[in-house]
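Sending over a structure as C-alpha cells; questions will come in a sec.
Only a single protein chain was left out; the remaining protein chains are all shown in position.
Just so it is clear, A and B label the chains in written order, and each chain counts residues from 1 on its own.
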Amino acid sequence: MLSSIEKVVFVIVALIALGVSFHGFWMIVFTVRQGRPAPELKNIPGSLLRAAWRVLLQQTIFRARPALSAVHLALFFGLITYAFVNLFDVLEGFVAGFDLTYGGRHMTAIFLPSGVVNAFNLISDLMSGALLVAIVVFLVRRFGVRDRRLQFREQVLLHPKVRAGAQHTDSLIVGVFVIMHVTAHLLTQAFRLTEGPDPFMPLASLLNAWLGPSEVGMHVAWWVSLGWVLFILAYIPPSKHTHFFLAPINLGLAKQTPRGQLDPAIPLKVIQGQTFEPGAKHIYDLAWTRLLDAYACVQCNRCQDVCPAHAYGRPLSPAALEVNKRYLLKDATFGGRLQVLQQPLTETAISPEAVWSCTTCYACVRVCPVGNEPMADIVDIRRRLIVDGAPLDSGVQSALQSLATNGNWMGKSKRLRGRWAKEMDFPIKNALEEPVEYLWFVGDTASFDERVIPNTKMTARVFYQAGLDFGILYQHESNAGNDVRRVGEEGLFEQLVERNLQVFGQAQFQRIVTTDPHSLNTLKNEYPQFGGAFEVKHYTAVLVKLFEEGRLKVKKPLDHYKVTFHDPCYLGRYNGGFAAPRRLLNLLGVEFHEMPRNCENSFCCGAGGGQIWMSKVAPGERPAENRIREALSTLEKFPNGKKQLFIVTCPKDMIMYSDAVKTTGSEGRIEVRDLIQLVAEAIGIEEAQVVAIAA
Amino acid sequence: MSKDILVVAEHFNGKIADVTFEMVGKARELAAGLGGKVVALVIGAGVEANDLASDATLQVNEPALTEFNPEAYARIVEAVVQEQAPRLVMFGWTSMGMDLAAWLSGRTGAPCAAYVRDLRLENGGLVISCQAYNGKLIAEVEPQGEMTIAACLAGSFPTEAGRGATAATSIPSPIALDSLRVRFVEAIQPPPGDVDITTQAKLVAVGRGIGGKENIELAEELAEKLGAVVAASRPVVDAGWLPRTRQVGKSGLKVKPKLYLMLGISGAPEHLEGMKDAELIIAINTDKKAPIFNVAHYGATADLFEVAEAMLELL
Partner (left out) sequence: MNIVVVLKHIPSVADELPVRGNQVDFDSVDFVLNEWDEQSLEQAALIKEALGGTVTAIGVDVIGELDNLLHLALAKGADRAVKIAADDAGADSHRQAKWLSEAIRPMAPDLVLVGVQASNDIDGQLGPLLAAYLDLPYIGVVSSIEVQDGTALMNKEFAGGFGARYSVRLPFVAGVQVAPKPPRYAPVSKIRQIAQTAKIEVLEPSGEADSGLVFRKVAPPVVSGHAEMIEGSPKEIAARLVALLKERGLA
C-alpha cells in the first residue's frame, strides 16, 4: 500500500521513535538500579507469570471501584487487541497484497482462513468501539465531572508539577492519542472497503457508508494512526504511562514476605564497600523495588481512598507519595536536575506531618492493583527520622522512653504487669515456673489499661472454665514491639524482641495465644527473623477450637443482640483472621450484620503505627468515629429493638471505639464489647462475677 | 555550741516571705523546748525586717545584697553560723534555700534534712519528718551531731506564730564582697500582660495528663465558660505549654481561689504546696490512686478530655 518513499520515511521515523523509547526505558532501568537492595525475591519468572495471569484477569484492579474497573478492563483488552491491530496495519502498509478486508478475499501475500480473518476483524472493530467508549468515560471523569478522587488535598505536599496538574496533562495526551489513533485506524479500514460494507467490520462499514472508499484518505489515516503509535512509544518513558509496561512487571516483583513482616531497616544483602544508614532519607535510600513502584503507579489514588489518615483530613496521601517520587526521579533522569535527589524525602515527597499520620493499616498496599508499598516507604522514612534525632511528638517520645526502661509504653512499673492476674479468684500459672500448653502473651493495653483489664480477666476466666492449660509471664513480658517497629524505632524493637526471646527461652510452652492482634502480628511474622519461630494464635481461633471440642458450650444463645464486627487491621488484613470471630458470632447466636467495609477492606480504628501514643489530636472526624457511624447505619437498617453492639477483638479497639461512641454522642444507640464478653455471657459466666473480679 | 536556732530569712521585693514567718513560728516552739533563742538572719538592705517574732533579727545592711546572690549569701550564712554556733539552722526549701542548705552542710559537716515537713523534740533530740520520693514516703530522721540544718517545705507551719515586732539589728557583712565570682545581673520579670493567677477566684489547672500544647485550648475554653483562668503544674510549664506565670506550686505561685478545678494533675507535693488552701478543689484524673484525691474535695476517675467536653456542653 505504501509508496517506497513512504516506507523509507516510516522506517526512519520508527527507528528514531524506538531509539528514543529504548533510551527512555534504559534510563528507567538505570534509575531503578540506584535503589538499595530489596529483600531477596524468589522464583522471579514464576511470579512474573503469575502476575501476568492476574493482569490478564484484571484481578487486582477489581478490589475496588467495580464500575471504573470494568471500564479499565475494556481499555486493557482494547489495547492488547490493538497491539495486533497495529502489527497488521504495518503489514498492510508494507506488504503488497496483505489485505484483511472481506475475510482476506483479496489477500495475496499469505494464506489465512477467512474465518480467522473475519473473527479478528470483528474483534478489532468492536474493541475499537470499546476503546473509544472507555477513554471517553475516563476523560469525562477526569475533565468533565472532575472526580474528586483524582484530586489531592491542599495540605498534601506535592511536587510543583503535580500541583500544577502535570498528571492531568499526561492523561489528556494519552486520551487524545487513543481517540486519534483508534479513529484513524477505523478510518483506514473504512477507506479500504471498496466493495461496500463488510459485515465483520461494522464500525468501519458505518464510516465507509458515510465517507466512501478513498486511496488518499487511506494513506492519510494510516499515517495518523501509526504516527501516533510512534509518538507514544517515545513519549511513554517520561510519562505516567510507563504503567502500561511496568505495572505487570512491578506486580511480579511485589513483596513476597508476609504482609506483617516489614523489610529490614538496613538491607540484609551485603555489598562490598557499601554501608547503609537505617531507613530512608533520600529517594535512593529506598529499595529498588520501591523505586519501581513509582513507575508502575498510574496515579489512580485508590490508596488515598482507603487511607484512614486521609479520611481524617490529615495531610497524608499515599498516592501523592508515589506521584512525588515519580516526578523527583523524572526531574533527575529526564530533566537533568540531579540535585533534587539530594533533598530529603520529607521536603520533596511527603511532609513530616504526613509521615507521622500513617496508622500502618496496610489498606493502601492491599488495595494497590500494581503491588506498590507506600506504607513501607513511610516506615523507612520514620526510621531515619528517629536515627537522625528529628523532633518527635512528645507522646511518642515518652512512650518510647518508657518502653526502653519499663518494657511498656504506659510508664508503669514492670512489676504491675501481672497485677490483674493476682486479683483473680483462681491461680494463673507463671509460664516461667511450670510448663504450660498455651503461653498467653497479654500485651501492654490488656495488662495495664483499666478500661481493658475487665476483658482480660474475662478471657482468663473463660480459658479457665474451658480447662485450657495456660500461663503468663507476669513482669517478665515486654511489649512485643509491633508498633515500636512501625513508628520507626528499629533499635528499640530489636531490644524488645531480644528481651522477649530470652524470656521465651526460659519458659516451657507449646504455642502462644494473645488477645492483641498487634502482638500477634510481630510474634508470628517478625520474631522468626530473630530466631524465634512459634505457633501464635489469636484468642478467637483458640475459642473456636474450644467450642468445636465441646470444652465450651453455649448455654443461652444471645439472640437478643444485633451486632456488627470490626476486623482489626493486624488480625484481619495482615493475618487473614477473618473466619474465627465470625464463626464465634454465629455459634453465639447473635444477629450479625456486616459493615460495608469488612474483612480485607476493613477500616482502621486509627490507633496503629504509634498513633495511639501521639499527644497531638488533630481536628476532624477521627477514623474510629467514622467507623462507629458506619456501624450505626449498618445496624439501624434493621430496626427490631434488639440491643446494638459493636464487637471488637483487639484491646486497642476497645479503647478507640468506646471513646468514639462517646465523642459521636452515640451512647444508648450502640455499645462496644469485646467478643470475650459475649462468649462469657453465652457460656453462663455472670457479668456480676466478672465485675466482682474487676473490683 | 549554743541552743539557739538560726532562721535564714527569705525576702522578695523588700518584704519577708511567708516561709520565713512559718519557720520563725516553728523555731519559737522548738527554742522553748531547747531553752535557746531564735535568731533570724536577713541578708540585704532595704528589707522591711521588723515584724518577725524572733528573739533577735540580724540584718546585713548591704545594698549589693538586696538581690539574692547564692555565693555571697552562702558565705555570709557560713560566717554567721561559725560565729553563733546554733543548734539548728533553718532554710526554706525554695529556690533560695535550695542553693544554701546542702552547701552549708557540705562546708560544716553538719547534717542536713531536706523536704522538711515537720520538726519536733523528743528527749531533747530533734526528730525531723521529710517528705521524700515525691511525697510517696515520709522519712523520720534523727540528725546526729551538735548542729543541724533543715530545709523546710513552704506551707508546713502556720505563719501567725512567726509574726512579731522584733527590731532588726544591723550588722556589717562578715565577708568581703569584692572577690565574688557570682554577680547579679538583672531581675527577670514575668512576661507582662499575663493574668495574675494569685488574684483569680477560679482556676482551671492542667497537669501532665493534658498531653500536649494543642490540648491547652480545651482547658482555655472550659475556663472561659466558667469565668476562670488556666493554671498549670510544673511539668506543663517546663514543657513550654504554658508560661511560668501560670505555674502553681513550690516553684510556682501559691494560690487560694474559691474554685480549683484540676485536670490531669496527679498531685505531687510540689504542686500541693501551691494550692492546698483553695476553697473547693475538684480533681479529674485517670489514676484512681493519684495522691490528689487525698487533698481534693471532689474527685472523679475519668478521661479529662471527655469530662471537659461534656462540661462545655452543659455550661
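Following the convention adopted for this analysis, a residue touches a chain if its C-beta (ideal position, glycine included) is under 8 Å from a C-beta of that chain, and two chains touch if they have at least 3 such contacts.
Note that the structure is predicted; figures quoted are calculated from it, not measured.
Listed residues B:A151, B:A205 or B:L218: the one in touch with the omitted chain is B:A151. Screening A:G129, A:G491 or A:G589 for touch with the missing chain picks out A:G491. Here one chain is not drawn; of B:A27, B:M90, B:A113 or B:I175, the residue touching it is B:A113. Residue-level contact of subunit B with the missing chain is found at 12, 67-71, 74, 94-96, 98-107, 109-115, 127, 130-145, 149, 151, 181-191, 194, 198, 202, 225-226, 238-240, 243-245, 247, 250-254, 258-259, 280-284, 292-303, 306-311, 313-315. Residues 278, 386-387, 389, 392, 394, 397, 400-401, 404-406, 411-416, 489-492, 494-495, 662, 667 are the ones on subunit A that touch the missing chain.
We adopt the following convention: only the chains that are shown with their structure count from here on.
Centroid to centroid, with C-alpha atoms defining each point, subunit A and subunit B lie 58 Å apart.
Subunit A makes touch with subunit B in their complex at residues 393-395, 450, 615-617, 659, 662-663. Interface residues of subunit B facing subunit A in the complex, by the touch rule stated above, are 211-212, 214-215, 239, 286, 288, 303, 306, 309.
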